[in-house]
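All protein chains but one are shown at their positions in the complex.
Right, chain A next:
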Amino acid sequence: MLIRYLSQIGKYFLMLKEVFNKPTKWSVMKGLIFKEIDDLVIDSLGIVAFISFFVGGVVSIQTALNLTNPLIPKYLIGFATRQSVILEFAPTFISVIMAGKMGSFITSSIGTMRVTEQIDALEVMGVNSLNYLVFPKIIALLLYPFVIGIAMFLGILGGWMAGVYGGFTSSVEFIQGLQSEFIPFHIAYAFIKTIVFAMILATIPSFHGYYMKGGALEVGKASTVAFVWTSVVIILANYILTQLLLAK
């Protein structure tokens, strides 16, 4: 079992090496990158905006409902919303959701190409199929921090709207909370995590799709396995990065 996992990890790193080998012609690669930006980044904006806005609202309401002590200032609602959204919700929670959305799309599209011999066709023509298929995804997901930036903004906006229009706090208090004890490095920390998660989101589902064997049923299974492993690795990377970047 352990040997199997170690061998898979080794295979994953060998795949990464091959992704950056023998690059595809730039005129072709350019088109592939734009297509991946559309499929992976632009197509995710709707669901990210929806989830961020409402989860931000829920964080704000729950914080307000838990502040039963009258001595605790109301501006803590804004403070808690900002901290939750910037530190964890936007970078990590959204990335786990994206492991399902983008991850299953990547695994199933590459897996289907494997099953229908399209990857063999690329190889026989002399194309480095890993570079052709995975590299554009990695480059496209360099725009992933942009998605997370939108998630941060909408999460806080949702928190503000739920807090103010739900009658839990005033706009002034909420904004005071947002500005209170603001540490700029937290933003850097969130975006460093985001870049690492983007790399994980692009490569682990690709690995599961590329090396899958079997037919249509196995494509479905590979997508599920890819989602599980992408989520596990994101959570582990989140823990390690938090320990490295925030712990004193």
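Everything below uses one rule, namely that contacts are C-beta pairs under 8 Å (C-beta built on N, C-alpha and C of every residue); 3 or more make two chains touch, one makes a residue touch a chain; residues count from 1.
We take it that contacts and distances are computed from a predicted model.
Engineer: Which of "Membrane protein", "Nramp family divalent metal transporter", "ATP-binding cassette domain-containing protein" or "Caffeine dehydrogenase subunit gamma" is the UniProt protein name of the chain not shown?
Structural biologist: "ATP-binding cassette domain-containing protein"
Engineer: Considering the whole complex, which of A:Val124, A:Ala188 or A:Ala216 touches the chain not shown?
Structural biologist: Of all options in A:Val124, A:Ala188 or A:Ala216, contact with the hidden chain holds for A:Val124.
Engineer: In the whole complex, what residues of chain A lie against the chain that is missing from view?
Structural biologist: Touching the chain left out of view, chain A contributes residues 22, 24-25, 27-28, 35, 112-113, 116-118, 120-121, 123-127.
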